[in-house]
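Quick one: structure below, then a few questions.
A single protein chain has been removed from this complex, and every other one stays in its place.
Lettered A and B in written order, each chain numbered from 1.
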Amino acid sequence: MRSLEPWVEAPLTTFLAESGARITLLTTSSGQVVAQHGFTHSLDVMSVAALGAGIIAATSELARVMGSPPLEAVVHQGNALGIHLAGFDTPRGRWLGLVVYGKETSLGLVQLFFGRLVEELGRVAPPEQPVRQVLAEDFEHELNSSLRSLFGR
Amino acid sequence: MSLRDLLDELTRIPGVRGALVVSREDGLVVADSLMESVDGKAVAALAASLTGRMAGVTAALGQPEPRAWQLQGSEGTLLAAPGREGLLVVALANAEVNAGELRIRLLNVAGRAA
Partner (left out) sequence: MTVDDIQALTAQLARDPSSLVFLPLAEALRRRGQLEAALAIAISGATRYPEMAGAYDLLARIQSDRGEGDLAFDAWTTVLRLDPDHVGAHKGLAFLSFRAGDFPRSLRYLRRAVELRPKDEALRAALGRVETTAGVRAVPGFDRTAPDPLRALEAEPGLALLVDPQGRPLAGGVFDSRGAAASDEVAAALAGISREAERTTRLLGLGAWRRLSLEGGPAHFELRTPTIDSVLLVTRPREVPAGRLALLADRAAAVARRWLEELR
């Protein structure tokens, strides 16, 4: 498990231990990766983060068109794996959580402990630092630096 | 008779704080009858998970899975019985509940829940 924000580590570690999730990705709503577990390639993280954000956006639009309140979570259940995707509010803004799980656990357990993860993140988040303006030439450097941190390199 | 009506047969027993019908595979609530303090989602997920573990023990012994189980804690108890069509009937109760009566009713409800 790798995290860019130290205060995320403990709640996420607990979530992983209790839920039995195989892969977990936390991102901001703008697609910045906050933490990951189970990925082996940085490209996969970027792809999944983008796809997850797209699914959430599409689902939100679907709910709006149907006149429904925003959906709390989206679940795709396959024979061997399931994917749980949910947006949630944190003191640092709107985040997305993507969890991939197998038959050794269950959707019920993933949802149960994901809910507790969200509560705990809300509880332990430190006060937000003033936003630092990111310049274009800094962005790629910061992205690469983030990915190196997430993969321990 | 609805699932809720079946569950009410369990919640009428003194000491029972909640009863649920749970999807075994997903650990999700199908129907419930709960006191306010009871987290139905947690009961459902944990009971389904524990049922799966127990089936693992009996499978290792070459025996059929349990038809009922009871987890006794120092301050309460959880009982469950697999029903039909992948369902699990679960009851959460105080430590003082008449577990014998609850077990009989639970098995009866599990046989009818579908």
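The working rule: a residue touches a chain if its C-beta (ideal position, glycine included) is under 8 Å from a C-beta of that chain, and two chains touch if they have at least 3 such contacts.
Not measured: the values here are computed from a predicted model.
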Practice problem: Tell me the shown chains the invisible chain touches, ordered by label. | Solution: B
Quiz item: So which of B:3, B:30 or B:46 would be touching the chain we can't see?
Solution: B:46
Practice problem: List the residues of chain B that touch the chain left out of this view. | Solution: 39, 42-43, 46-47, 49-50, 53-54, 56-58, 60-78, 92, 95, 103
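Throughout what follows, only the chains that are shown with their structure count from here on.
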Self-check item: chain A partner contacts - residues on chain B that touch it in the complex
Solution: 22-23, 25-28, 41-42, 44-46, 48-49, 52
Quiz item: For the complex, which residues does chain A have touching chain B?
Solution: 77, 105-109, 111-112, 115
